[in-house]
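Please see the structure below; I have some questions.
One protein chain is absent from this view; the other protein chains keep their places.
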Amino acid sequence: MRFFFLVSLGTLMALSLLAWKLEPRFAPTGKTPLVWVSDDNPQRKLQIATFNAQSKSSALRLDPNNSGMQKIIVQSLAGVGPDLFDTNAANLPVMVAADVAWDITDELKKRGIALEREVWPSTLPLIRCNGRFYGVPANACTNALFINKKLFDKAGLPYPSGPWTWEQFLPLAQKLTIRDARGKPQQFGFLMDWWTWPQFVIQWGGQVYSDDGTRCTLDSPEAIAGVQFLHDLIYKYKVMPSPVEEAAMATQGGWGAGSITQFGGNRAAMGFGGRWWLCTLRKKEQFPGLSLTVAEAPHHKERVFLAYGRTTAINKQSPRREQALEYLLHMTGPAFNQGINAQADALAAFPKYCEGERYLHNPEFPEEDKNDVWRDVMAAGKPNPPSPFISSQLADRIMGRQLDLVKNDQKPVADALKAAASEINAEIQKTLQRDPELKKRYDTLKNLSPAPLPGARPSLGKGSSS
Amino acid sequence: MKRRQLAIALPFILPNLLGFMLFTAGPVLFSLCIAFSNWNLMRSVPFAWTGLENFVTLWHDKDFWLYFANTLYFLIGMPFAIAGSLALALLLSQKIKGLVVYRTLLYLPSFTSGVALMILWKALYNPDFGPINYAIEALGLHAPQWLLSTQNIVGLGVEKVGFDAKQLGLGARDAIIIMGVWTAIGGSNMLLYLAALTNVPQDLTEAAELDGANRWQVFRNVTWPQLAPTTFFITVMSFIGGLQGGFEQARVMTGGGPAGTTTTLSYYIYTKAFEEFQIGYASAISWVLFSIIFVITVINWKFGNKEVAY
Partner (left out) sequence: MKKIFPHLLLIAIAATSLLPFLWMVLASFKPLAEVEKLNPLPTVWHPENYKKVFEQVPFARYYFNSVFVAAWVTFLTCLTSALAGFGFARLQWPGRDKVFQLYLGTMMIPGVVTMIPNYTLMVKLHLLDSYQGLIVPAAFSAFGTFLMRQFLLTIPPALEEAAELDGASPWQVFWDVILPLAKPGMVTLAIFTFMGNYGSFFWPLVLIKSEHLRTLPIGMLFFDSIYGRQTNLIMAASVMNIIPLVILFVTCQRFLVKGIQLGAVKG
């Protein structure tokens, strides 16, 4: 028995040695290794290669992490965090509050970079919090309509072009929705990622939160009307799949969510998505014969489009944060931004790179001849600011639960949104009780005139994605 | 003398005891303490002792009660799993040929349970291409939407704990319960029953049969009482396991949805602690959960069989 234990111990020791040997060693000697937590989009590899090729002092490597913000925060606070991480408008305030995001306002000023003038205005919430800068936007996006040319041709319909309204859109979508005799859908007129629902709120003139962020305003008539229309697309006009129909269609693989691959699989004539859908849709081997073009998405009262994007920030707790800055500076330059546009990782966050022949007509993808549309809708982008007075995770959970009910047609839209708003507002009050700092800010805002100073609050856009 | 005894015993006990103190007993005490604080991983809120505040919040937390109801709902599968295990054990105990083969096959689901099987079931439950609904539709029945539906067999409301006729049907929770019963039925419980059945004295059953009792009567009056300690033990353990459960299913199969209907208390604790960073509050919930488990175990003990020896 003693012998057996010793042998086991010996084997395990040998395995440990092996494990230690197998530990990946990164970065060639002489360069500072920088770890960047981002998603696993294949495009990251190219972005890293571009940077590593031109940097003399640093070597970037990816830590693909799909479990998000929580781990970055706890790991950073524990001293094992990454040097750079990706975040979005909803999460940035959390990162700032947790003391994980590094304030680079002064560093930018020193180098004469005025991001507030250089990036798409609607991406500012991605990088700015309480008037200070914490990152550089990696990309920017507003959705447009992908058009499946083949399905349009088959129905003998002309490809739409904007600007146009949802009322004009409906008959077209209905003509393109095909069901069999049993009522089982064969093809849908319209598809979208459900998480872009705030698009409808803002187009109908509503907002998820009040301007100062002190109150959830999903119970406003505008917000209700917007979500009602979204609901009607599924249950009244029946041009968009219900969750059940969607699950029935979902199996195809590929990077990204179901809608992209369903659209690519010819299951819908129009797909409401971002330019980053192309990262997947360009794969000819996965979507043989797919031929597409793009049109501006319809609008309602206001011709605005939900803006979102990804931002890269520096871990304040990292001992290599000065070196990490080099990457953020690289992100303001042409190599990076032209790369973003060429890879279709949405749109470069700097409008100056979304001009000219190089952007409008990528010789590698001659069929993508509507790049001007992406730029034009981006200019009409509007962020969807979350409230600084509630954890966005919690708010998402509350809204998610109510919207689940709307999506499944189990609760009237007005009831669901009113319930969500009142629950969120109650949570805001609870948060204020817990946090005297926030309470002070809240009271100041409440006592101010209804029109808040621009930039006096973190105004934020919502979104995950590319 | 005592000191000598301790000197001999200590080297045996100590390695385990130290680890136990550090990773079990210590954390238990620690979490009890922070349940009375506002500890938040976000540094925005200064740390403070808040007394019973977390527990008061909990009392008024609508979500807590919903998720508690979910947790209890998931116990519905328990009697089916136990009865199924017993039935299988009875079948197998009839000196049947190929016992080992059957036992192996039946135990397989329980042995391999885990993330891989949950992903598998997620595919099986797919409303359209999943084989389960295919079979149901082939029988000409109306197929449920399984993991996408908030419906349940007792009509538990979605947003408040109560009855809602619209919710009657089969949904996500039932899907998870069925999977649980499938996993558990041939597992350890069956083996326990099998062992207990071999210990039922043969002469007792034979005597009963000689007295003209039919099989059911033999089971009811002879076998079942003999199995009582085992049944009791299994019930207690199932309650403990069931009340703690649901995390992996929620994380892997449903994300806690639709509309929060598959969120159990243990998944709620996870979201509070690791997504919203309210560690103090999450600890309070876990202690409430522990208290519930404790109370139920004590009740089981009081009203259950007293012959069970540990």
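A and B are the chain letters, set down in written order, and residue numbers restart from 1 in every chain.
The rule is simple: contacts are C-beta pairs under 8 Å (C-beta built on N, C-alpha and C of every residue); 3 or more make two chains touch, one makes a residue touch a chain.
In this text, all values refer to a predicted model and were calculated from it rather than measured experimentally.
Undergrad: Which listed residue, B:P46, B:P79 or B:G114, touches the chain dropped from view?
TA: Residue touching the absent chain, from the options given: B:G114.
Undergrad: Which residue from A:S8, A:T105 or A:T444 sits in contact with the chain not drawn here?
TA: Within the whole complex, the residue contacting the unshown chain is A:S8.
Undergrad: Looking beyond the chains shown, say which of B:M78, B:L156 or B:I279 touches the absent one.
TA: Of these options, the touching residue for the absent chain is B:I279.
Undergrad: For the full complex, which residue in B:P27, B:G51 or B:P201 touches the chain that was left out?
TA: Considering the complete complex, B:P27 is the one touching the chain left out.
Undergrad: For chain B, which residues lie in contact with the unshown chain of the complex?
TA: 2, 5-6, 8-13, 15-20, 22-28, 30-31, 34, 88, 91-92, 94, 96-97, 100, 102-109, 111-117, 119-121, 123-124, 126, 128-129, 131, 134, 182, 185-188, 191-192, 194-195, 233, 237, 240-241, 243-244, 247-248, 251-252, 266, 269-270, 273-274, 279, 282-283, 286-287, 289-290, 293-294, 297, 310
Undergrad: Against the chain that's been left off, what residues of chain A make contact? List them.
TA: These residues of chain A touch the chain that is not shown: 1-2, 5, 8-9, 12, 15-16, 19, 22-24, 37, 39-40, 63-67, 71, 74-75, 77-80, 250-258, 261.
In this section, only the chains that are shown with their structure count from here on.
Undergrad: Roughly how far is chain A from chain B, going centre to centre by Cα mean, in whole Å?
TA: 37
Undergrad: Mind pulling up the chain B residues that touch chain A in the complex?
TA: The contact residues of chain B facing chain A are 38, 40-46, 57, 62, 126-129, 145, 148-150, 158-159, 166, 257-260, 271, 274-277.
Undergrad: Sort out for me which residues of chain A touch chain B in the complex.
TA: 70, 73-74, 77, 94, 97-99, 243-244, 247-249, 251, 391, 393-394, 397, 400-402, 404-405, 408, 410-411, 419, 423, 430, 434-438
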